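Note that one protein chain is taken out, while the other chains of the complex remain in position.
We just call them A and B in the order they show up, numbering each chain from 1.
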Amino acid sequence: MTTTERLTAPTPGRRAVRRPLLAVDGLGVQFRLRDTRMHAVTDLNLTVRAGELLAVVGESGCGKSVLAHALLGLLPGNATVTGHAVLHHPDADPVDLVTCGQRHLARRVRGRRVGLVPQSPATALNPVRTGRRLLTETLRAHGRRREDGDQLAVDVGLDPADLDRYPHELSGGMAQRLVTALALAPDPSLLIADEPTTGLDRPLVDHTLDLLRRRCDEGSAVVLITHDLAAAQRVADTVAVMYASRIVEHRDADQLFTAPTHPYAAALLDALPDRAFRPVPGDPPMLTALPAGCAFAPRCPRRTDICASQPPPTAVTGGAVACHHPITTGAVT
Amino acid sequence: MTRSGRLAGAGAVVRRRLLVAVPVLAATSIGMFALGAASPVDPAKQYAGAAAFTATEENLAQIRANWGVDDPLPVQYLRWIGNLVQGDLGWSTSRHEPVASVLAARAGWTLLLIGVSLALVLAASLLLGALAAYRRGGLFDRALRTAAYAVQSMPVFWLGLAAIAVFALALGWLPAGGLTDVTATSTSWGDVAHHLILPVGVLAVSQAPWFVLFVRDAVAESMRDDHVLAARARGLPGRTVLFGHALRTALLPFLTLVGTHLPELVGGAVLVETVFSLPGLGAVTVAAAMGSDFPLLAAITLVTTAVVLAANLATDLAYAAADPRVRLDG
Partner (left out) sequence: MADLAARPALLRTARSRLRLRPGQAGVVTAGLVLVVAVVGSLLAPLVWPLDQSAVALDQTRSAPSWAHLAGTDDLGRDVAHRAVYGLRVSLLVGAVAALVATVLGGVVGGIAGTLGGRVDRILMRVVDTIAAMPHLLLGIFIVAMLRPSLGAVIASVGLTHWLSTARIVRSELLSLRTRPFVDAAINGGAGRRRVLVRHLLPHVLPRLALATTLMIPHAVWHETALSFLGLGLPPHLASLGNMINDGQGSLLTGAWWASLAPGAVIVVVTLAIAVLAARWRDRLDPRVRAELHL
């Protein structure tokens, strides 16, 4: 990190205290299936501020990616989205991403205001176009010069010569860096990065994470969707832990990693190799058959009778936690 | 990997295809010849035409001998196929001229009709199918599909008669048939184009549903592909997403299917030519069939098959050129 970057990021301890950029309020996503409904996102509340790096963590299948697609209006026709997700802008009226419609999303929001690093880069690249054509096309669509492409490639750690290859000629890691470069091309004020470190080796993982961190320090915001807690710990300001379509705990990264209050967050931390290295017992529930009470109860060491019957209340104590029996020992206020 | 590098094996592919096509075409020609030989029609009487009624038995025998009609069938077949291979397509008994000159005079018009219709169908189906898929389930999508299913169940010759009834007879906008005005003394291209509007339109409309529905389904599916979602997420304009990404990848399987659909187009052209009295291969085919003109019918069928096979090969090579993942030299 250079000195000038420090000057533009005057938030000691990485704590973002700026204006809200995205305010998600009671967001829900349901899919109509042949004979049932799938609740992929349930009553989700979040705020992302300019300069903030929010990590959304959880096991795969908990609804993280659906959240990303919901914010960009990219869900298939059998999805129903409820609630609000208001995007603020210093020079424009706030926009509710849920209700503003495809036309507005396509012309004003996607790419420039909210960018996405899609999951599974292998399939996210048009198989019959070279990386350079995709990059040039994206830069042009957002009024940037095609010459910026090489610099973007270097930024993500890609040799500009590799831009002239077709996607099937790229390794998984190269494809990952290419989709990251593509998402950065419009210079989005909010970047949603869905597992952006898949297929990268450790130095490149750190390179990518630092790149995202640097963007936040320059004033944009990043939502990092990952199942890699170590990555979240390295760069995140705040962390939201997602379980079975809900956010069960959302607080500052420092606090969460030192003293988690939700039993699931604690269990996830215990699963880290440098901690207890003890996997979370059991399996997450099917999103088509969520229990009436707390979805984590069957796997929870702290469960009581109430957990199975009553949905947990959300307590806001310097963060938010949805649990009947939060862990209250230690440093948590 | 450069394109020319990937396509280095094109020659080998062509050779491989020929190795397969030639024996099968030979087998087909044997089948056709056998059917012709089993036909109750006497080729000598056929050749003599109306003169057969007055011809003496000696004259007919002379014709038979000239034609080798009484030779064993394998000998006749080998003579026929040998002549075919050497470019001698035989003598048309229904038109009393060499088959080759019939084809030379007629094939151009049929090719023109098919070519222009195909170009029209491709352009229209890509545009309409993609637009319908872009807003799947929308008003335009539903209207287009209903129209496609309706047109698909109309026989092309009936569609042609309906077009004549409306545009030629009721509205008087376009000529009902022929290639030039009856009063015209020479062939002018403007006149021909004017006469071809209805036939080309009818053939195109009758073939369009299959293409439109295919493009629409393929693009609709492609619109849910990860890479198309990613293109939308990058904030690319709708037109670029639809035509540059969704259609571009959906197009690849379409390319090979166009080749397999050509035989339908040829059949449609024969019927349309008959409805509009055009001087293409359609009319001579029908006349040849009425007169059991084996050499002409067999030549037309085999030549069109060869053309279709060549077109199939061309579309497969075009596919290889359009998809960077395909390597021909592997």
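The criterion applied here is as follows: a residue touches a chain if its C-beta (ideal position, glycine included) is under 8 Å from a C-beta of that chain, and two chains touch if they have at least 3 such contacts.
Remember, it's a predicted structure, so these values are computed and weren't measured experimentally.
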Item checked: Touching residue (missing chain; options B:144, B:242, B:298 or B:320) -> B:298
Notebook entry, point to check: Hey, which of A:120, A:138 or A:233 is the one touching the hidden chain?
Noted result: A:120
Note to self: Suppose we count only contacts with the excluded chain; which residues of subunit B make the list?
What the structure shows: 20-21, 24-25, 27-28, 32, 35-36, 38-41, 136-137, 145, 149-150, 152-155, 157-158, 161-162, 164-165, 169, 176, 210, 213-214, 217, 220-221, 224, 226, 229, 260, 262-264, 266-267, 270-271, 274-275, 285-286, 288-290, 292-294, 297-298, 300-301, 304-305, 308-309, 312
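As a working rule, only the chains that are shown with their structure count from here on.
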Next item on the list: Averaging only over C-alpha atoms, locate the centres of subunit A and subunit B and give their separation in whole Å.
Entry: 54
Item checked: Complex contact set, residues of subunit A against subunit B -> 69, 72, 74, 76-77, 106, 109-112, 115-116, 118, 120, 123-129, 137-138, 141-142, 166, 168-169, 179, 182-183, 185-186
Checklist line | Interfacial residue positions of subunit B with respect to subunit A in the complex | finding: 1, 136-137, 224-238, 240, 244-245, 248-249, 252, 322-325
